[in-house]
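The structure is given below, and queries will be raised subsequently.
With one protein chain withheld, the remaining protein chains of the complex are depicted in position.
Going in written order, the chains are labelled A and B, and every chain counts its residues from 1.
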Amino acid sequence: MTAVDPETRIPDPIELDRAEEARLHAALGIEPPRPAEPEYAGFETVGIPDRPPVTEREAEVYTLEEGEMLVNMGPQHPSTHGVMRLVVKVRSEVVVDLDPVLGYLHRGIEKLCENATYTTVLTYVDPMDYMSAMHNEHAPAIAFEKLYGIRAPKRAEYIRALVVELNRVFSHGLMMGFLALDMGGLTPILYGFINRDETVELLAAISGQRMLFNFFRVGGVNWDVSDEFISRLSTWRANVGRSVSDNEALITENEIFTARTKGMGVLSGDRAIALGVSGPNLRASGVPFDVRKAHPYSIYDELEFEVITHSSGDVYARYLQRVAEIKQSLHLIDQIVDQMPHGPVQAQVPGIIRPKPGRAYGAVESPRGLYSVYAISDGGPNPYRFRMRDPSFITLQVMPVLMPGHLIADTMAIMASLDPIMGGVDK
Amino acid sequence: MAGALVRALTDRFPELAATLWTDEDTVELQIDGSRNVELLRRLRDDPELHFWYLADAAAVDYGTTEHFEVVYHLYSDLHPAWLRVRARVDRAEPHLPSITGLWEGAMFHEREMYDMMGIVFDGNRDLRRIYMSPDYRSFPQRRDFLLPDDAADSSAAGVNPLERPETWDLSRFRDAVTESDEAAAKGKP
Partner (left out) sequence: MDWDLVLGIGRFVLSTTLLLLLTIPTAFIVIQMELKVIALMQLRYGPNRVGPKGMFQSTIHGFKVLAKEDVTPDMVDRPTFTLAPWMVFMAAAMSMLVIPFAPGLVAVDSSISVVYFFAVLGLSVVGLLVAGWASYNKYSLLGGLRSAAQMVSYEIPLTLSIVGVVVLTGSLSFTEIIEWQRQNGWAVIWQLVGFPIFFIAATAEINRTPFDMVEADSEIVAGFATEYSGMRFGFFFFAEYVSLFIMSAILVTLFFGGWLAPWPFPAQLEGFIGTLWGLFWFFLKTYLFVFVAVWMRATLPRVRVDQLMSLAWKVLLPVALLNLLVTGVAVVAFNLSGVR
């Protein structure tokens, strides 16, 4: 290698940046941050913040004892849940503690919605929990209708329930695929995507969009469903059971899969309630709490279904719970199509809604749990405060509780069974 | 629909009856912030009320001259209505007892309220930022935090040196900067 003359060498851009930063800090009188102290000779520590811990819990996680190590399962994930960072403290292979670091996908949707009209808000909330966009729109629609004091027409409510259950079918179907993928099975996710593709084509036929639907309006839905669509739905309905059971056949009775999921990540019912878990995760731990039955919204009090629970609360139970809920959703779809009345699909509301000042709370059962919206109106065209409570956000608190004692390899399995979607977690 | 619940609440908390509000599916109570743990504990543990599920904990900012509010939504299987508890917090000194002792799952809710509004929960073991980076110095969801196109007036303005043109140093682009550019930078036509 030829020697480079220091006089004529082109400086590395990072050196220029560092020099400039130092100069700025000196000029402005800011003290530069101290670089991290390396722990082992030559090895860099990852995950330890370069400042002392500010809270008790942070000190607990980031203080290493003899034989412990911090492993950073970084924002770029090999799994499909989204960008999330898990700092895992391990002792050889066993996880001792875990700290999730969030905020990589934070878009400030709540603040954004304070400057949007009520109808525009319904388009902004879609990309939160993007796998279940219809539920994201349903909760604000309920809250805004309470604020405005109207009810959607019956046919609109039936269509809403139909698209919401379709959304639930493909969201749970994909979760099966994600769980298998995080364990190394390459095929179930592709079968799940076949199922999703067919379902999403149906939803595109209704709403014009494949993923972020923009279908709900305050007072109803945007478009009606035609009879041709209903016959297309029947064709789909005849095929979907088979495609789901094909996928199930690869996973449910597979020895390797059951050995890796039974008895893993057990969450007891009481702990789940204390942690605020909801949805299939809570029901798989034995607590029969389903918002559709607990506080019925839309037309769920006219449909006949039971709340399914499993008692073991492990990864396998959460998986079985979702498979059972797919079948339940298909049963609900059948009833909805049977009972759908004729009528208008949107109440008469003006273009820009100005509800009277007040507060309203609307909650729905999304595939991940209790999804709710708390909206405050001040009489103007924009909501004064628009708060969304996302179930995946709260469910993530379960990770530091469930993980200690398991191996690193189980982190992916347990997280996939909780089925978080980072768009909802980070809003 | 909420009649039984209203009666039960007015029996147990007569001092709150004045500000109790209800419509067909929600009952609302208003309290001062410091009483939140006591009230929520009684709501949860009373066998006739039995509000065992914390559905939501949100923070609302009523304006720069007004107060904050922390709003809890609770669910009970004995009563079909949602219960909303609005806890009033002083804006100048936004401190509130933490309910993580009652529901472990309130931890992330309180971290988010701290991060976005700046409300400090006493007794919370892990009150640090959750969405914003740990060294962020402002509270985005307050009413006086302006959106990025008004970033120059927000309380987080100027933290980043790139937002302050006087700190820019163009000397390393000396070759590329021509005389007309220099003249334009100095404001001459």
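To be clear about the criterion, a contact is a pair of C-beta atoms (placed from the backbone, for glycine too) under 8 Å apart; a residue touches a chain by one contact, two chains touch by 3 or more.
Bear in mind that the values here come from a model prediction, so they are computed numbers and not experimental data.
J.: May I ask you to name the displayed chains that the omitted chain touches in the full complex?
T.: Touched by the chain not displayed, across the whole complex: A.
J.: Using the document's definition of touch, tell me which of A:Val54, A:Val96, A:Leu112 or A:Leu250 contacts the absent chain.
T.: Candidates A:Val54, A:Val96, A:Leu112 or A:Leu250; residue touching the omitted chain: A:Leu250.
J.: Taking the full complex into account, find the residue in A:Leu24, A:Leu112 or A:Ile194 that is in contact with the omitted chain.
T.: Selected residue, touching the omitted chain: A:Ile194.
J.: If the hidden chain were put back, which residues of subunit A would touch it?
T.: Residues touching the hidden chain, for subunit A, are 42-43, 69, 71, 73, 78-79, 93, 180, 182-187, 190-191, 194, 250, 254, 256-257, 259-260, 407-412.
Throughout what follows, only the chains that are shown with their structure count from here on.
J.: Between subunit A and subunit B, what's the gap in Å when you average each chain's C-alpha atoms?
T.: Subunit A and subunit B have C-alpha centres separated by 21 Å.
J.: Using the touch definition up top, name the residues of subunit B that touch subunit A in the complex.
T.: Within the complex, subunit B touches subunit A at residues 25-26, 28, 52-56, 58, 60-61, 71, 73, 75, 77, 80, 82, 84, 103-109, 112, 116, 125-134, 140-141, 145, 147, 161, 167, 169, 172.
J.: Which part of subunit A faces subunit B closely enough to touch in the complex?
T.: For this pair, the touching residues of subunit A are 16, 20, 23-24, 27-28, 49, 51, 54-58, 102-103, 106, 108, 110-111, 115, 146, 271, 273-278, 289, 294-295, 359-361, 363, 370, 372, 374, 376, 385, 387, 389, 393-394, 396-397, 401, 426-427.
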